[in-house]
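Complex shown without one protein chain; remaining protein chains in place.
And now, chain A:
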């Protein structure tokens, strides 16, 4: 009885220590060394200084910030709208819609990256062909900086919106109905009910989804890797990709580790800020 709980958690804790905590600490040490081929020399904060002056790092950071400021709020807004619709007594075929919108979530990132690459192919892709039927001129998806960003945003939105909507829906269904009834008696219209009852009720899961989307965006790798290769002209280069390039294409482990730590610090700071703004006051 005394020992039993430790034995239950031991495998998880031991594996976590070996394959997560130890590498996390090791990574920090690596970030203080300069890598020249197989040779490693202590360099203090040189890697971090290099990072601060590296235009590509700032480009990747700006691209990531752009996705966070434009794509994430749009996606979460659509997800809230979907959840409210799913929860509405007016809607038919609820189960079908829930499943349909959730389905993209089970598709692997590489698979849907490739699929979107083909669908959005400027010459002969299904999307441009369809738009062409309505007289829309050929859109240079993936080859123009702005359209490539939109393409990555579309792919992300397709993949994650339904998942977020289902999380919101579960929360809405758990909200006490009498708040709505009281608001209706007070004569509040649909919009006011949404604003004063629905949105505040969603706050805890709103925080959860905002934090998850932020972490996901900062780590973004697969979609741009497969869909755009970070291009054109680095318009879709993300921090995750820049880290991979330095670590496993140029084998500059020290510099890649410094990028990883910068990433971790940014995530920590944003997480704290988001908790401050969206967290419960209590």
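Note that contacts are C-beta pairs under 8 Å (C-beta built on N, C-alpha and C of every residue); 3 or more make two chains touch, one makes a residue touch a chain; residues count from 1.
Throughout what follows, contacts and distances are computed from a predicted model.
K.L.:
Can you work out the missing subunit's protein name as recorded in UniProt? Choose among "Multisubunit potassium/proton antiporter PhaG subunit", "Phosphonate ABC transporter ATP-binding protein", "Lactose/L-arabinose transport system permease protein" or "Phenol hydroxylase".
P.N.:
The record for the missing subunit names the protein "Lactose/L-arabinose transport system permease protein".
K.L.:
Which residue among A:52, A:69, A:136 or A:170 touches the omitted chain?
P.N.:
A:170
K.L.:
With the full complex in mind, choose from A:129, A:195 or A:250 the residue touching the hidden chain.
P.N.:
If we include the chain that is not displayed, A:129 is the one touching it.
K.L.:
Write down which of A:139, A:197, A:218 or A:237 is the residue touching the left-out chain.
P.N.:
Touches the omitted chain: A:218.
K.L.:
Where does chain A touch the missing chain, residue by residue?
P.N.:
On the side of chain A, residues 1, 4-9, 11-13, 15-16, 19-24, 26-27, 30, 82, 85, 88, 90-93, 96-104, 106-112, 114-119, 121, 123-126, 129, 158, 162, 166-167, 170-171, 174, 204-205, 208, 211, 215, 218-219, 221-222, 225-226, 240, 243-244, 247-248, 253, 256-257, 259-261, 263-264, 267-268, 271 touch the unshown chain.
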